[in-house]
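The complex appears here without one of its protein chains, the remainder shown in place.
After this line comes subunit A, so read on.
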């Protein structure tokens, strides 16, 4: 039996700044909580194709697993956790604006 599709978000880095970004229903956001949550595999494939086509905006598009806390996506792997927040030795990156 194929593995059930678990919730995902489309993520990438912004071409100009390099920031970690997430695909939303309307475009891109630097905040994971704004991300469009993908629960259907066919729809996820479609959104990946659309994201990957935006070569002048984004770099390195991929699907990242999330778990759902109500409607809020949370990273399931520590790497995605660091991407969502920033480095642990300085409050740089996204932490600067929190």
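Rule of thumb we're sticking to: contacts are C-beta pairs under 8 Å (C-beta built on N, C-alpha and C of every residue); 3 or more make two chains touch, one makes a residue touch a chain; residues count from 1.
Note that in this section contacts and distances are computed from a predicted model.
From the set "ATP synthase subunit a", "Na+/H+ antiporter subunit G", "Carbohydrate ABC transporter permease" or "Sulfite reductase (NADPH) hemoprotein beta-component", the protein name that UniProt assigns to the chain left out of the figure is "Sulfite reductase (NADPH) hemoprotein beta-component".
Annotation for subunit A: contacts to the undisplayed chain at residues 13, 15-20, 55-56, 59-60, 76-79, 82-83, 86-90, 92-94.
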